[in-house]
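Quick one: the structure is below, questions incoming.
Missing here: one protein chain of the complex. Every other protein chain is in place.
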Amino acid sequence: MKILINERGKKFLAGSEDLHTDQGYIKNEEIQSSSPGDMLETHIGHKFRVLDANINDYIELMDRRCSIILPKDLGVMASFTGLGNGHQVVEAGTGAGAATIFLSNIVGEKGHVYSYEIREDFAAVAEKNIREFGLENVTIKCADVVSGINEKNVDLIFLDLPKPWDVIENAKIALKFGGFLVAYTPYVDQVKLLTKILKKRGFSDIKSIECILRELEVKPKGIRPKTRMMGHTGYLTFGRKI
Amino acid sequence: MKILINERGKKFLAGSEDLHTDQGYIKNEEIQSSSPGDMLETHIGHKFRVLDANINDYIELMDRRCSIILPKDLGVMASFTGLGNGHQVVEAGTGAGAATIFLSNIVGEKGHVYSYEIREDFAAVAEKNIREFGLENVTIKCADVVSGINEKNVDLIFLDLPKPWDVIENAKIALKFGGFLVAYTPYVDQVKLLTKILKKRGFSDIKSIECILRELEVKPKGIRPKTRMMGHTGYLTFGRKI
Amino acid sequence: MKILINERGKKFLAGSEDLHTDQGYIKNEEIQSSSPGDMLETHIGHKFRVLDANINDYIELMDRRCSIILPKDLGVMASFTGLGNGHQVVEAGTGAGAATIFLSNIVGEKGHVYSYEIREDFAAVAEKNIREFGLENVTIKCADVVSGINEKNVDLIFLDLPKPWDVIENAKIALKFGGFLVAYTPYVDQVKLLTKILKKRGFSDIKSIECILRELEVKPKGIRPKTRMMGHTGYLTFGRKI
Partner (left out) sequence: MKILINERGKKFLAGSEDLHTDQGYIKNEEIQSSSPGDMLETHIGHKFRVLDANINDYIELMDRRCSIILPKDLGVMASFTGLGNGHQVVEAGTGAGAATIFLSNIVGEKGHVYSYEIREDFAAVAEKNIREFGLENVTIKCADVVSGINEKNVDLIFLDLPKPWDVIENAKIALKFGGFLVAYTPYVDQVKLLTKILKKRGFSDIKSIECILRELEVKPKGIRPKTRMMGHTGYLTFGRKI
């Protein structure tokens, strides 16, 4: 999927029609015949770089009906579990599909992401987002993950749900030995209950972390952490089936 | 590659000989014929779970001659750049190969990691670690990355070097449009100079962040952040070729 | 100085005239004759609690022409230097006088705060704020602290200036043995230069810290750090004359 970026860094998805912007338009056929790296011009001479959209470009521009989990938390989840090419992943809930796309991008063609979403409207949006981006290793399931997980021998189960503890028992069965369950929850209270249930169900290596991201402001007059900062998103709680 | 984990969570790499531990030994042929998930017993009855080693198990146990970049930083690097299956990656320096293994695990068979290491001893250790773990999509190059990057159309260049600014010009050429350069540096001074050079060389979306990880202690008497915490590892500075 | 607080927590300074609010008015004579703890009513029946203003109430309501240093940073400055009753303090620059009031409140009648401010408009505002609050142990000096510090045997010199290093030499002379210099600076670059000069001038116990404040959100549905958070204010750099 192509995107176009103007000189101010604003991004546009290349669709099936002419691209109209506040800096002029570019004809669709011109976009279609372009290659990543090409520089196109609008009819009034503004330049747009053509790129292959990476997942973050796409997630930024796609239809999002609900809040999404941030890259910092997804990255830590992936690196702590050793997520990689060929892995089988179960996710719930799908939401708009941002985490789904992230997971799909890593596990690749040999892997697969099975994503459970109880709400039909979210499942439909996610399905659309995933198809539009061309991902073929994803199955969106409009179903309640609490009722059961059909997959077996799973490498990673990622839960972004209000009550992840309801899924622990099924998750234990679905996971392969050595596989990980990860739950993302904003509240300390959720971490507490989740940890208790993970222990009860015999999970190992239980740990809860939060990832705090701090950005530096690098300007000619000096360098300092930025004033604006996200104080909290959520905790990541890990358990491993051993 | 198999590992064995005892009841106290201690991990052992399964090599080509009998496994001797302070809880007794297990014969090599027994390990060889086991499957992930099997429970083996030492000659004095202690139980060990057999698992397929994931990358973090292996990195923990492999030969490490130098300090390695932590999973938190690798995860954020991967998620911020949209690293995925099939990507072409250049890395320098290799060190013991921990980041190399992380990158290799994500880019998979269709991707490739070209890792430059100027020191012969480090390159040899990394080569051994990577072969032992069975990774086939990695090329360790014992060469100075400052002298040149042979690869083209690269998705990600990851620099864990004291002077990453020396590589910026070559990196710009090697990257595909839309590709990312990421440098990991402990000092603010490095971030400052690096940012200046990235701007000068026309990189876009320049940003420097640090990822602070905080772990919760969840015990019956209460929940609280842990007293022990890593105060700082390094900054991740990003630039994109647009 | 009295303040009145309504049921929604909004605070009002009691001046020399009737208090008019969007919840009705209270006659000045009624306010004058009230005691802290009394509950007064506006002419339309809204209740206002009368309190003795503490310094934070007053700083919140006083005339502020410039950004002020936050309580978190003032508190750490005071506790790290052992600031207490009877201490002699030199401050520069005064700004609107928020730090001045904080310092004055701690050193008390036996102590004194000499506050240098180069800008006449700031000095005038600070003078007004300090007199209005009734502090008698403060001397505002509209002068450039770089030109000289007249005080001797000082316990603490607190610098909130762009170039605190210009004051180090004079500060060393003004301080008593065992006294502290503290500089508040937003940029890492300032910390670097300041540290260098402090070392050169023979200061001991040089240290630079930042104080990051995180607030918890405690609600019926759970407890979590707040999303909103100040990412950075400034660094506090300490040096002691020994």
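Brief remarks on what is shown
By letter and in written order, the chains are A, B and C; residue numbering begins at 1 in each of them.
What we mean here is this: a contact is a pair of C-beta atoms (placed from the backbone, for glycine too) under 8 Å apart; a residue touches a chain by one contact, two chains touch by 3 or more.
Source: prediction; values computed, not measured.
When the whole complex is considered, the residue among C:14, C:126 or C:191 that touches the unshown chain is C:191. Only one of C:19, C:68 or C:107 touches the absent chain when the whole complex is considered: C:107.
Contact with the chain that does not appear here is found for just one residue of C:56, C:147 or C:227, C:56.
Within the entire complex, the positions of chain B that touch the omitted partner chain are 186-190, 210, 214-215, 221-233. For chain C, the residues in touch with the chain missing from this view are 5, 9, 36-37, 49-52, 54-57, 71-72, 74-86, 102, 105-111, 176-178, 188, 191-192, 195, 204-216, 218, 223, 235, 242.
As a convention for this text, only the chains that are shown with their structure count from here on.
Annotation: 21 Å between the Cα-based centres of chain A and chain B.
Our note on geometry: chain A versus chain C, Cα centroid distance of 45 Å, whole angstroms. Among all residues of chain C, those that touch two or more other chains are 188.
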